[in-house]
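Some chains have been omitted; the remaining ones sit where they do in the full complex.
Order as written gives the chain letters A, B and C; numbering starts at 1 within each chain.
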C-alpha cells in the first residue's frame, strides 16, 4: 500500500491537482493522514517522518509557496512545542492542518469582503484566467447589490476563462468573453483589473497565469487600476534568498495536439508581473502596496522566514 | 446568370476570400471580367457600369483599402484618358488590372529584398498572425544565407500562426510556437518584431490582426525594434477625411463553438497600433517613418486622394 | 486722420482684437482699405506702401502666423504678377483679401466636416478654452445627429471656457464645467480631447492657450486621443529658421485685480504642446501627423517659405 504522501505528491506532480489552493489542501490532508497513521515511537522519529514528507511534497512541483508555507507552519508548531507524546503530536498536526484550512477559507472571505468594496456600481471589471478568490470577491460584490460587468479573457491554452465566464453568468452578471490578445483593445472601457496570484516574491512581484503581465502592461498604459488578490501565504520566502520563482512549463500538447515535426512549442504556465504595475495586493490584512510585502510577512507570519 | 461583380462581392462579404491581398485580387479580376463582357455602347455607359461595380465592391466589406485603391486606380485611368471606344476602354481595364497585380507582386518582392537586409545572422524574430509578405521576406533572408530563429504566436481565434510556423519549418528555420499571451514572456530574447498590415491611416497608425498592438507595446517596453511590412496602397485615404478605420467583428463561434446562454462574445479581427510604436514601415519605397505616410502617398500615388 | 493700418495695428497691440482668426481678419481688411485709398503713382510706390503696412502689422503683436501668412500671400501675389496699373493692383489686393477670407471660412467648414466624423455616438469630449473651429466642429457633429457630451474647463484667467459651455448648451449638448486643474480627475471618462491652435512650429509642436500642454500630458497618461484642429496657415515659417514662438504675457490684473505689493504675477497666454502628444492635426487637408507639417506646407502653401 502506497503511503498518503507519495500519492499526494504523485497527484501534484502529474498536475492532477491544480491551483495553489488545491495543491496546498492536498498536501495538508496527506500530512494529516500520515500523522494519524504514524508508527513512530517518539518525537524524534515522528519529526523525521514529517521531514521526509516535507521533502517529498516540496519536490513534487517546482514552486508552490502556499503548500510549502502550510507544511512549514505545521512542522514549526511541532518543533516549537514541548509535547513529546506521539499521539498528541499527531493531534497537533491535525489541529494545525484544520486551522490552516480554516484560516485559508477565512482569508478568502476576508479578501472578498475587502475587495468587493473596491467595486463601484456600473464598473466594468476585466479578469484573466480563473481564480476562486477573484470569483468569490465578485460574488460578494454582487451579494452587496453592486451592478457591474465582467470581461473575461479565454486564457489559452486551457481556457480557464470559460470557467470564470460561466460562474459570472450564474451570478447574473453581464459577461463579455474575448481572446487573450484583445485585452488591450477593450482596456479603455475597463474600470478595474483584478487577477489572482500563484506566488509573491520578496521584491513584491507577482507570479500568475501566463499573460497576466501583458494585461498589467496594457492597464498601466491606459491608467487603469490593476489589483492582485492573494492570501499572504503565497509569499515565497525562497525568493528572499535569491531563488528565482521557477516558471513551470506544461505539456506542449495543450497548445497544439498534433504539431508539425521539429516545431518547438514553449508552454510556460506563468509569468512575472513587476510590483510597479500593481496598485495593491488585496490580502487578508487589507490592501497593501506590494513593495512592503517582506515587512508585512515579518510582522504577520515571521515563521515563514525560519 | 449572376454577374462577376456580385459573385466577387458575395465571396468577400461571406469571408470566403480573406487577407487584404486576396480581396484585392478577387475584386480586380471581377472588374476585368465585367469589362470584357460589357455591352455598353459608349464610354458614358461603360463608366456607369464600372461605377456601379465600384459601389458594390466597396460595400462588400467595411474597409479594404488595398482593394479600394485598386478599383480607384483602374477607373481613374479610364476617366483621365481620351479614349472613347468601348472595346479599347475594356482593354485599358485589362491592362490596368494586370499592371496592378504585377505591381503588387513586385512590391512584395521589393519589400522582401529590403526587409531581408534588416535580418542579421543569429537574430530571433517574433511575428504575429500570418502575412504572406512577412514570410516572403523571411524566405528571402534564408535564401541570402541568413541563419535566424522565428517565434510565432498561435494567433487566436483562428490560429493563423500555425500556417506561419509550418512555412518556417519548411524553410528549415528553427521555429518556436507560443500562445499569444506569452509574447511578453519571450520578448527579451527577441531581436526584431515583424508584422504585416491590413490598413494604414493618415496619422501613420497601422491596422493589423488583433493582438498586434499588444506585441508592439511589449516590444517598446523592452526596446525591441518593431517593423511593419506593407505595400503603400494599404493606405486608406478615407482616414484622411475623418473616417475611422472600421474594425470588423467576426463570428463569435470562432472563439467558442457552444458558448453558455447570454454570454457576449466580442471578436474584433483587428486592432490599431499607433505610429509611435513602429520603428519603420518597410514598403516598396524602402523603410519609412510612419509619421510621413501621407506625404509619401502624395508623392508616389497622388491619385488615391482624388 | 489716422491711416487704416495704424488703427488696425493699434487695436491688435491693445488686445482689442483677439484670437488668431480675428487678428488676421482685421489686418486683411485694413490692408484692403489701404489699397483702395492708395495715392501711389506706380507699382513701386504701391509696393513700398504695402511693405510699410506689413512692417507695422507684423510689429503689432509678437507672433500671429495666420495674420502674417495672410499679408505675405497678398503681397506675394502682387510681386509675382506682371500687372503695373495701380488701380488694378489695388483690385488684386481686394480680390486676394476676399479670397483669403473665403478660404479661411472654407477651411473651417472643411475641418468641421472632417473632425465631426471622429465623433462617435455617446462620446465624451473634453475641450480647453474656446476655439471657434472646435465649436464649429461640434455643431457639425450635432447636425449630423451625433449624441455626445462635452466637458469644458473654465480656462483661467479669462474664463473662455464659459463661452464654450454656453455654446454647447445652446446646441442642446449635455455639458459639464470644471476648473482647469480637475482635467486629470475626469480624464478616464473622456473619449476624445479636441483643442484649437494659435500657431504650429516647424517641428510640429502646437502653441495654444495656457494649460493645453497639461491636458495633453494627462490625455497621454490615460491613452486618450488628443487632436488639434487648425488651419494649416497657422504654421509659423519663422520657427523653421530658429525663432522661438514668442509666448505673449498678458496683464497680471487678469489673474489678481489687487495683488499684494511685491508679488510677481506671471501670466503667459499660451504654452507649447509637443508633437508627440498630438494624435493628429485636423486641418483643411485632412488629418495629418504633426511630424510632417513642413512637408505638407511645402506641398500646399510653398509661398509661406519665400
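By our rule, a residue touches a chain if its C-beta (ideal position, glycine included) is under 8 Å from a C-beta of that chain, and two chains touch if they have at least 3 such contacts.
Small disclaimer: the values here were computed from a predicted structure and weren't measured.
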Complete-assembly copy number [criterion: all chains share one sequence; 3 shown]
6
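Methods note: only the chains that are shown with their structure count from here on.
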Any idea if chain B and chain C meet via the same residues, over half in common, or different ones?
different
Distance between chain centroids, defined by C-alpha means - chain A, chain B (Å)
43
Nearest whole angstrom, what separates the Cα centre of chain A from the Cα centre of chain C?
58
Taking the mean of the CA coordinates per chain, how far is chain B from chain C in Å?
38
Counting only residues that touch at least two other chains, what does the list for chain A look like?
221
Within their complex, chain C touches chain B through residues 113-118, 120, 276, 279-280, 282, 285-289, 291-292, 295-296, 299
How about chain A: which of its residues touch chain B in the complex?
128, 153-157, 162, 165-166, 169, 174-186, 210-211, 213-214, 217-218, 221, 255-256, 259-268, 271
Touching residues of chain A toward chain C in the complex: what are they?
187-188, 221-224
